[in-house]
Structures are given as structure tokens and as C-alpha cells.
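Dumping the structure here so I can ask a few things about it.
All protein chains but one are shown in place.
Our next item is chain A:
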Amino acid sequence: MAKSALLKSSIAKKVAMALSGIFLMLFLAQHFFINMTSVFSADTFNSISHFMGNNPLVQYVIQPILILGVIFHFIMGIVLELKNRSARPISYAKNNGAANSSWSSRNMIITGAVIFAFLGVHFYDFWFPEMVYKYVDVNPLNEARYFHELVAKFESPVRTALYSVSFILLSLHLWHGFNSSMQSVGFNNKYSVALHKLGYVFAIVVPFGFIFIALFHHFNH
């Protein structure tokens, strides 16, 4: 079969969506562990952040892949959504979606769109200032600055609240997303029940862990 036909197929799109989603979850997990250190030790957080911010592999290879990954997942999500909407031009006068599926599974595009908007805010808060600091103003290396920058950001109750709400939507996205991705790549067997539980644990622990970190710095600065 021609490779082009494979790439156009509905199943390949599903798999691409799943793999990009899992990739983003891996990123999220490492981001979570690094941020968690800020609760326990400013020094640890500073040294890891300094490493991540100045290691050429992280900066010039992993970071661009990550950004492309987000963009890919986002665009693919929109493409699938448009295709799926066009598959039912006349909608039902009465539809009882709650009778057969979860809210999170039916609203991935909404939770995803909120995450995307959040990423915009998050880039504006952390990533752009960081890029300007390092590559535009070319400030001298300062390993001790990261912790204070982080804490300063979460002084604002508005930002803390905005982040917390976004993480709740992220939790809903992952609540369906992880298990969905396993099904998409064809993993459904006797281990699935256990794996699904693990997916739910991730969907709760990681986003609510982020909320905890935000609240912790908000109340402890």
C-alpha cells in the first residue's frame, strides 16, 4: 500500500494523535517533577532549571521538538474535529450523550482549546521573558535566579487562579486522553484495566500537583 494512503487514513490520524498526546504527557511528567522540587528545595530547583535552560541538547533539540509536538497535536486535533463535525451535517433534535459516554471524552476539543490558550499565557509569563533574558539581552548566567522568578509570578492571585482552572481542564483532557491513546495504538488486553487506573492516577496527580505548587508559592512567598 502506498505510504500516502496510510498517512491519509483515519486510523493513522488517530495513532498520530495518540503518539503526540503521549509525548506531551511525558513532557508534562518531567516538568511536574522539576517543579515539585521547588516546594522542597530552592537550590535543587535552581540547579535543575539552570541545567535545563542552558544545556544545548535541551535548548536546541528537545525544546523545538516539544514545540512542534504541541503544534502538531493542536492542528491534528482541529483537523479531526472539523472532519468529525462534517460527518454529521444535520444534528439530532434530542441527543443524550451522557447516557453512553463521559463528558471529558465528548469535549476534548474544548478542554484542548483551553489548554492551548493557557499555553499562550504560560509562554508569555515564562518562556518569552526567559528567551529575552538569555538570547536578546544576553544577561550573564545566574544560577540562583529561577526560584525567585517562579515565586514572584505566583504572587498574583489572578495568575494563580488562571493556572489552577487551566489545570483542572488539563486533568479532564488527560482523564480521557491517556486511555483513549492506548486504544488508538491498539493496546487493549488483560493489562488494560490496570493501565486505565494508572491513566486516571496520572490525570489527577499531575494537574492537581501543579495546582498545589502554584498555591504553595502563592501562600508562601
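Simple rule for what comes next: a residue touches a chain if its C-beta (ideal position, glycine included) is under 8 Å from a C-beta of that chain, and two chains touch if they have at least 3 such contacts; residues count from 1.
The definition used in the following text is that contacts and distances are computed from a predicted model.
Student: Looking only at the UniProt record of the hidden chain, which name from "Succinate dehydrogenase / fumarate reductase iron-sulfur subunit", "Tryptophan synthase beta chain", "Anti-sigma factor" or "Sodium transport system permease protein" is the right one?
Tutor: Choosing among "Succinate dehydrogenase / fumarate reductase iron-sulfur subunit", "Tryptophan synthase beta chain", "Anti-sigma factor" or "Sodium transport system permease protein", the correct UniProt name is "Succinate dehydrogenase / fumarate reductase iron-sulfur subunit".
Student: Which positions on chain A touch the chain that was left off?
Tutor: Per the touch rule, chain A residues meeting the hidden chain are 1, 5-6, 8-15, 80, 83-84, 86-97, 99-102, 105-106, 108, 176, 179-180, 183-188.
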